[in-house]
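My questions will all concern the structure given below.
Removed: one protein chain of the complex. Kept in place: all other protein chains.
Chain lettering (A, B and C) follows the sequence in which the chains are written, and residue indices restart at 1 in each chain.
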Amino acid sequence: MLTDAQRAEIAESRAGANPTLRPVAPGAEAALYEARPVLETGFVRLVDYMGDDGSVVQGARVSYGKGTKSVSDDRNLVRYLMRHKHTTPFELCVAKFHIRAPIFVTRQWFRHRTASINEYSARYSVLEREFYFPRPEDMAAQSATNRQGRAESLPPDQAEVALALLRDDATRCYDHYLHLLNEDEEGRVIDESRTGLARELARMNLPINVMTQFYWQANLWNLLHFLKLRADPHAQMEIRAYADAMLSVVETWVPLVHEAFADYMRDAVAFSGPAMKVLRAMLDGEAPSQAESGLSKREWRELMEVLGRTA
Amino acid sequence: MLTDAQRAEIAESRAGANPTLRPVAPGAEAALYEARPVLETGFVRLVDYMGDDGSVVQGARVSYGKGTKSVSDDRNLVRYLMRHKHTTPFELCVAKFHIRAPIFVTRQWFRHRTASINEYSARYSVLEREFYFPRPEDMAAQSATNRQGRAESLPPDQAEVALALLRDDATRCYDHYLHLLNEDEEGRVIDESRTGLARELARMNLPINVMTQFYWQANLWNLLHFLKLRADPHAQMEIRAYADAMLSVVETWVPLVHEAFADYMRDAVAFSGPAMKVLRAMLDGEAPSQAESGLSKREWRELMEVLGRTA
Amino acid sequence: MLTDAQRAEIAESRAGANPTLRPVAPGAEAALYEARPVLETGFVRLVDYMGDDGSVVQGARVSYGKGTKSVSDDRNLVRYLMRHKHTTPFELCVAKFHIRAPIFVTRQWFRHRTASINEYSARYSVLEREFYFPRPEDMAAQSATNRQGRAESLPPDQAEVALALLRDDATRCYDHYLHLLNEDEEGRVIDESRTGLARELARMNLPINVMTQFYWQANLWNLLHFLKLRADPHAQMEIRAYADAMLSVVETWVPLVHEAFADYMRDAVAFSGPAMKVLRAMLDGEAPSQAESGLSKREWRELMEVLGRTA
Partner (left out) sequence: MLTDAQRAEIAESRAGANPTLRPVAPGAEAALYEARPVLETGFVRLVDYMGDDGSVVQGARVSYGKGTKSVSDDRNLVRYLMRHKHTTPFELCVAKFHIRAPIFVTRQWFRHRTASINEYSARYSVLEREFYFPRPEDMAAQSATNRQGRAESLPPDQAEVALALLRDDATRCYDHYLHLLNEDEEGRVIDESRTGLARELARMNLPINVMTQFYWQANLWNLLHFLKLRADPHAQMEIRAYADAMLSVVETWVPLVHEAFADYMRDAVAFSGPAMKVLRAMLDGEAPSQAESGLSKREWRELMEVLGRTA
């Protein structure tokens, strides 16, 4: 996944600690610069951060204020803030990641607008011959019930054939990309008698599973919001793999915030007004029916599922 | 560019006017729903708007205020606001566009974060067999002096060969996309004995010149900022074609704002502090030199160019 | 609340309808320009809007797409989008309000960052002698249990004394404001021998219950998010009065969205992961205890309350 030069750069970055007066999060320090592999050819690595669990607490207490002294401890305060969606103290922590991911994943990723992004420019530089290909077991069929979901894996032989096709097309397209550039993988001119097409044009021949790289920086609240949506079973599996890797960084960096996130965001379930009526009736020993509930059949089914009832 | 069904939908949208008490901009009404062709297979069309030149003026005057009565007329006020970058009144106008563009163009586009986007989902639906291919004269060589620019066109024969290659790869990739989906262009199963790959996976075989569609909505200030950057000679020609089409909509919708934009943003030139010293010296009849100016050679050359001097 | 000039301006704005090809929302047209009184001296009025229920639906369907045809009807689609927090189609509607409110209310209001604001400038113009004073029954005691809440009303005699004090101080401060400006309420110089203090300085003598005016524009999603937080019992009563007035505008403008908002946002209840375990146990006929639940006493009490159980 990494070249020797990249490994050396990471080792060098991790070699020299310097003193700082800022809050230092031991878990984040341990994670810094290390590349966590994602989807075989991709990675996620934390390359800078600001703040720790204590920064959230201090933001809530607004330094020198009088009113917050009574809150018993940091953990309780963090949980209180998360439970009541008092989001601004979480904004006081920031994480910067270096990511390598396929373009189709970045297309979902960059729809999140409250982040800072610096991406490798294919106008400026030549993209590397790196692609994402699913593992055979991830070559899943289209779901029949969920228009934007997948079902079980393809039969192994069909998966292999499909994968070969993906690999073939990627190889041919990349070969032609270099041909259009009139440049080989070391940047040397291939044929002096031909003129290379501009990089910004030649790249249009590349499929959207080609890998790109970028810095992605967000404050902790926006990061958690991203993770809530993208580390979720409804997210496409590929972006979920990145979200899971980032969530594990969050866990080691700000453990109190991570715990509160898990309880009050990740595992939380929202009940609509009509669903609350059904729920209260059930607790009163009644047997409410879908027909009278105001819920659609689909909502009713989902409600019963989440309550662990048979629909 | 448009199917018959689309033409009919546009005609229907334009058929029935309804009364409104809101500000109505005649130029925008004339433009509404009509598709302006861009890059052969793409288009831009205005599909909704809010406000007009008068809305900017009224925002600046903050209704019922006393202090703004003296400003002589609307045009002067709009120009004053633009000149001094008093941006909030421009936010009170909003435009919503429907766009068809290649994916690589949307990748530049969606980096602008202060807009609302609803894009056609390739997880949910099958992408159409529509691609962007440059005209032969737009098949430009890589610039030798500007790493992210292009130079003159390729020799015609080389352009044709390169275009054929782009077309071939797009065709093959799209054919394989359908094959992976196990679905023909009418959505019928191709081979009952095979399982179709999930749409969210099969799409990864498509090159980034495949066309996508989206709604893009921004307030007038963010729209102008977008146009300043993307209708600029440094922008990639393809996105510039879209920006130019949108700018012509702005011109017809809010003519006073457009005129002020042209004078104070599009045609404006910024001089750095050190450049201002050079400029004042020149006006004093001195002959300042690059060496003593504090400007780099490149800045000096650019300064002389913009001043219409020979460097 | 309104001067004659303002009433005339509103009547004039409502007099002349013009034809438009845009979506027209009858409920919004009926509400346009009319001032809804809030807090005696304040108001909320819708002064422009874009889109209707159908715009949300159309955004979700992304014009010309194939995949969304199966959704049975608009109401179901709107509810589906709201239930699953698919927020971008709601951004395609926009509302612009004209508001008069006390400064301390705007200080809470303007913390919402995703809106466009044009406020009356007290640097540029003189603020009017308009203040917010609570009704006697709204002069509430500090809550003993909720640090940022209020309890029952003051005893009537104490409320009257306190109100008199608020009125006195406001009157004196405003008198001195004019004195510092050396300008009477018609803008005439009071004393030719004195120099008026700059408006941007003189205003510092005004208390934060002085009224200001502003345009506030937001897309429908950000508006609903604002209303979720500010039309909530935990919000300060004064800003809630504004939120309630705006919510009634939303109801008449986009009735399907309003209904979905009420069911899935306003009346929705979120249960944490640990609370879900308690809930499932209760439905299984068990009697889970706070001690074993992992919930704090406070959370337990709140959970039982929302479930309609005695704690």
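Definition applied: contacts are C-beta pairs under 8 Å (C-beta built on N, C-alpha and C of every residue); 3 or more make two chains touch, one makes a residue touch a chain.
Here the structure is a predicted model, which is why all the values come from computation and not from measurement.
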For the chain not depicted, the shown chains it touches: A, B, C
Which of A:Asn18, A:Thr145, A:Ser193 or A:Thr310 touches the chain that is not shown? A:Asn18
In the whole complex, of C:Asp73, C:Asp169 or C:Asp184, the residue touching the missing chain would be C:Asp169
Touching residues of chain C against the unshown chain: what are they? 102-104, 106-107, 110-111, 113-114, 117, 121, 123-124, 132, 134, 138-143, 147-151, 154-155, 158, 162, 165-166, 169, 172-173, 176, 179-181, 194-201, 203-209, 236
Which parts of chain A are in contact with the chain that was left out? 6, 9, 13-14, 16-24, 29, 32-33, 47-51, 55, 59-60, 62-68, 88-89, 91-92, 94, 96, 98, 116-121, 124-126, 187, 213-215, 217, 219
Since one chain has been left out of the picture, which residues of chain B touch it in the full complex? 67, 76, 79, 83, 147, 262-264, 266-274, 276, 279-280, 282-284, 296, 299, 306-309
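As a convention for this text, only the chains that are shown with their structure count from here on.
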At the place where copies chain A and chain B touch, is the share of residue numbers found on both sides over half (same) or under half (different)? same
Suppose each chain is reduced to the average of its Cα coordinates; what separation in Å results between chain B and chain C? 35
Inter-centroid spacing, chain C versus chain A (mean Cα positions, whole Å): 34
Expressed in whole Å, how far the mean CA point of chain A lies from that of chain B is 28
Quick check: what residues of chain B touch more than one other chain, meaning two or more? 117, 121, 124-125
